[in-house]
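The complex is shown incomplete by one protein chain, all other protein chains being positioned as in the whole.
Up next is subunit A:
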Amino acid sequence: MKNKVIKALLFGGICVKNDPVVIKGTKEGISIILDDSLEFDDLQKALYEKLKNSRNFFSGGNVRIQAKNRNLSNEEYEKLQKLFTDFGMNLQEASSPKTMIFPKPNKSRVLLLKKTIRSGQKIAYNGSVVILGDANPGSEIIAAGDILVMGTLRGMAHAGADGDSSAVVTAFRLKPTQLRIAGVIARPPEEREDGPLFPEIARLKNNVIVIEPL
């Protein structure tokens, strides 16, 4: 479980925020993640700068591009190919111009929020959600994937909202108003006032939501 989240954190593209081009080493070679929001020309420039600054560090390496939601045209693809060749790198052939490294795209997408989610606020995301803060009563977090609250979860959380029953809800302090995983709804027992002081994970087992220490 832990591994899964960490993986998603690394490759979900959340670290790309300030950097249009992120270069990562993977088992298969070098993976280059391209930002969605930039124009292709700017992206190409940024990539050129980056490769130039790294001198010949990547020379001879195998490269894969991860274009996220961008659809690269054949022309754009060839431009990148030429760029890599100039720096002595081999662009790996991909079946489609848009290389997807992970088979389940929405599960690997992660939304990272560094704030307290307050009453009346609703976070809905087609992927997993990580909150660096608390989720207060009256707030709603709805994710197609997993939910991880690095703080206290006091509001409502719905993981696997598209029907993924393998989705989990994890929190440093799990005190939700209500928990939902896929199509199952659960509320904490009335007498559970404070709850334990350690992280917990909620998941579906035999169509029942169970909570266990993490």
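Everything below uses one rule, namely that a residue touches a chain if its C-beta (ideal position, glycine included) is under 8 Å from a C-beta of that chain, and two chains touch if they have at least 3 such contacts; residues count from 1.
We take it that contacts and distances are computed from a predicted model.
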Chain left out of the displayed complex - its UniProt protein name, from "Methylmalonyl Co-A mutase-associated GTPase MeaB", "ABC transporter ATP-binding protein", "Heme chaperone HemW" or "Septum site-determining protein MinD": "Septum site-determining protein MinD"
Residue in contact with the excluded chain [from A:Gly25, A:Gly60, A:Pro137 or A:Pro196]: A:Pro137
Touching the absent chain when the full complex is considered, from A:Gln44, A:Gln92 or A:Gln121: A:Gln121
Absent-chain contact - pick from A:Leu132, A:Ile185 or A:Val210: A:Ile185
On subunit A, residues whose C-beta touches the chain left out of the figure: 119-122, 137-140, 177-178, 185, 187-188, 190
